[in-house]
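Let me begin by handing over the structure; questions about it come next.
A single protein chain has been omitted; all remaining protein chains appear in their positions.
Here is subunit A:
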Amino acid sequence: MKILVPVKRVIDYNVKPRVKADGTGVDLANVKMSMNPFDEIAVEEAIRLKEKGAATEIVAVSIGPAKAQETLRTALAMGADRAILVETDDEVEPLAVAKILKAIADEEQPGLVILGKQSISDDSNQTGQMLAALMGRPQGTFANTVEVDGDSVTVKREVDGGLQTVKLALPAIVTTDLRLNEPRYASLPNIMKAKQKPLATKTAADYGVDLTPRLKTLKVAEPPVRQAGEKVADVAALVEKVKALGIA
């Protein structure tokens, strides 16, 4: 079974995003970029399934600028077998990403597509579900545990207040939550080896997908700023404040 793993290049999660002064977006110039953390978990899960013998090949896909090659090389260094970059400098919305992934899935015929549940940039949480709908296949979103068994996959999902387990017929789409696994670091020899692994470059037009955005961003603003409050002198003063809040 082949596994398709889409990965996105995003602002590193330790960097504080700065809104551009003209309110058109977030400033990404000279900012450290990394693989979306939820996508790292997706790559890791695919590798673990391959190590267990449930998968035979892992194909990493990224849709983004030429620099997204670095993100794909990271996936290859972790253990993906080959990569596809769909190169574009435009912002691509989840619906268009899902359409491109659908076209790639038609070509590659994966048994599983494993994606991060959301990117930490636009926080949409849509792509996996949209891809599942376009493919007419089942989805196991916010996965906590993934077990492949013959022609089905059992996914334990993180839902509000607990866990839900569903059994899906393959091919299926899985989106990762934080607790699914802890991604490995690529070793230096593997980083070197990854440079030799195949990476194909395509365009959205190759897949016949129109990238014209459906949502117009009118403005991007800083959220209301929190002002620092007061420091209290000692525990007794704190106790008084806490009591005044009416919670104790």
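Everything that follows uses one rule, which is that a contact is a pair of C-beta atoms (placed from the backbone, for glycine too) under 8 Å apart; a residue touches a chain by one contact, two chains touch by 3 or more; residues count from 1.
Going forward, contacts and distances are computed from a predicted model.
Trainee: According to its UniProt entry, is the unseen chain "Electron transfer flavoprotein subunit alpha/FixB family protein", "NADH-quinone oxidoreductase subunit I", "FtsW/RodA/SpoVE family cell cycle protein" or "FtsX-like permease family protein"?
Mentor: "Electron transfer flavoprotein subunit alpha/FixB family protein"
Trainee: Identify the residue among A:Leu4, A:Met35, A:Leu95 or A:Ala186 that touches the chain left out of the display.
Mentor: A:Leu95
Trainee: List the subunit A residues touching the unshown chain?
Mentor: Against the missing chain, subunit A presents residues 11, 13-17, 19, 26, 37-38, 93-95, 98, 120-134, 137-139, 141-142, 154, 157-169, 172, 178-179, 213-223, 226, 228-232, 234-239, 241-243, 245, 247-248.
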